[in-house]
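Of the protein chains in this complex, all but one are displayed in their positions.
Right, chain A next:
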Amino acid sequence: MSVRRLADEAVQPASFAFSPENAAWAEATINKYPKGREQSAVIPLLMRAQEQDGWVTKAAIEAIADMLGMAYIRALEVATFYTQFQLKPVGTRAHVQVCGTTPCMLRGAEELMDVCKRRIHAEPLQTNEDGTLSWEEVECQGACVNAPMVMIFKDAYEDLTPARLEEIIDQFQAGRGAKVKRGPQIDRILSAPEGGPTTLNGADAEPAKPSAPRSKKTPDEAASIPPSKAARAKTAAAETDPSLKTPATAKAEAAANTKVKGNARDEAGAKSPDDKSRPTGGKKPR
């Protein structure tokens, strides 16, 4: 995250107005709050303005602040606080939000970002040449089961491979984003197991038999998939050199250096809760 500023004056539109439909919605939203507390509607209104214009313009911040009777600085505080508000123009056809949080990262979100860098722009939050596409890395979108995933506007595209993401980007660039299948992009219903249900398959209540191995891959095949590089530090720093000796890789040398010999924990005699020789009195930890 970095300092968030309003977009350059050159790209700011002169004025902002909600469309008639959105204006009616905004009025209804404001009416949800008690009198004197209308300012609570600032987040929904800013979000609706972003949905209408694609991003939150200075004019929109001022117009919404005026609608709610609050100082401009108060609305600006809200708009700059939440990274979900785009303060600069984003892609008109798609703003690809790639989840980069741990589960997605382990499942290959970085490759998805490489696709975005190649196809859209080398930097996040920058539009491509014709202004139709942009991307950014976001935090967890709550679809970890179907990682890796991206979010485009309000729809999630899950179980992605770099190739599939490229297809999706192609579709959006061509203006056919609505036709792209939403949700999981593989043979999966919502977040159910891949290839269909694996439990409670039988019609009767008999205890389920041990299910067939889910993966038909042989152990050899499984091993042939190289481990993800996701967690590998992207640095050439000396301390990340794999040939470096550490207590983890060179146990014998490390043991020679320690003052306490043997397993310190064993010698201290940590007792299990069920140990008979445990002092009586006091409750067992549960």
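For the reader, a short list of remarks on this structure follows.
Definition applied: a contact is a pair of C-beta atoms (placed from the backbone, for glycine too) under 8 Å apart; a residue touches a chain by one contact, two chains touch by 3 or more; residues count from 1.
Please note the rule applied: contacts and distances are computed from a predicted model.
When the unshown chain is looked up in UniProt, the name that turns up among "Sulfur carrier protein", "NADH-quinone oxidoreductase", "NitT/TauT family transport system permease protein" or "Ring-1,2-phenylacetyl-CoA epoxidase subunit PaaC" is "NADH-quinone oxidoreductase". Touch with the chain that is not drawn comes from one residue among A:R4, A:K88 or A:R119, which is A:R4.
Listed residues A:T29, A:Q52, A:T80 or A:Q141: the one in touch with the omitted chain is A:T80.
Residues of chain A in contact with the chain left out of this view: 1-4, 6, 58, 70-74, 76-77, 80-81.
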